[in-house]
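Let me begin by presenting the structure, written as structure tokens, before commenting on it.
Here the complex is missing one protein chain, while the rest keep their positions.
And now, chain A:
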Amino acid sequence: MGLDFSVLPPFYGTLALGVLWTVAITATAAVLSFFGGILLAVIALYAPIVIRLPFRFLSWLFMGTPLLLQLFLIYFGLVQIGIDLPAFVAGVIGLGFHYAVYNSELIQTAMIAVDKGQMEAARTLGLSRRQALIKVVVPQAVRDVIPPIGNNMIALLKDSALVSVIGVSELTLSAQRAIGQTYRAFEFYAVAALLYYVVNLGMEAVLRWFENRNRLYR
């Protein structure tokens, strides 16, 4: 049984849809992980201990356990306590929170590294601590960590394949379904890999645009 790429064309539609779902889940989870990461970083650094501790536990949970297990827990486990999430939502929450925790670590380090004089100057003008954080400290910290956050986002794209196990028809699951009908594993997995690579290139372009946009102030 040699390779036969002529089995692909009937499944172009399926694969295209798979790419769209992969992009959709990655983009949504990326946005969640970005803003969630900022929120977690601010909580970790500035919130009172009664808020900080539960969040630290949650962060530990998301960082210290397999993402696959987290997805199972969110999708299959939460139903038992009455939280019945659509697979897509469960996937976004799992991926988004998982990477929010990683982003938060980066943002925390960057926030600590923002010069102390920045907070002082903002407070001196009459800004509250919260205003100073939002307007002065966080924007600088985030700009400093866009490249490493970008690396996380590329990892997120690749990990989005995991949501196939809870039934989101993204690229990997689409390829699997095509293989189920054709028994052509190599052809479809290879083309899926190629498509991931293309999406990756697109994402890198977006990240580069963000980095360049922030270059001027240095």
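Criterion: contacts are C-beta pairs under 8 Å (C-beta built on N, C-alpha and C of every residue); 3 or more make two chains touch, one makes a residue touch a chain; residues count from 1.
As a working rule, contacts and distances are computed from a predicted model.
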| item | value |
| --- | --- |
| Name of the absent chain as recorded in UniProt (options "ABC transporter", "FeS assembly ATPase SufC", "Metal-dependent transcriptional regulator" or "FXSXX-COOH protein") | "ABC transporter" |
| Which residue of A:56, A:143 or A:177 touches the chain not shown here | A:143 |
| Selected from A:124, A:151, A:181 or A:200 as touching the chain missing from the view | A:124 |
| Residues from chain A at the interface with the omitted partner, ascending | 115, 117-118, 120-129, 131, 135-136, 139-140, 143, 214, 216-218 |
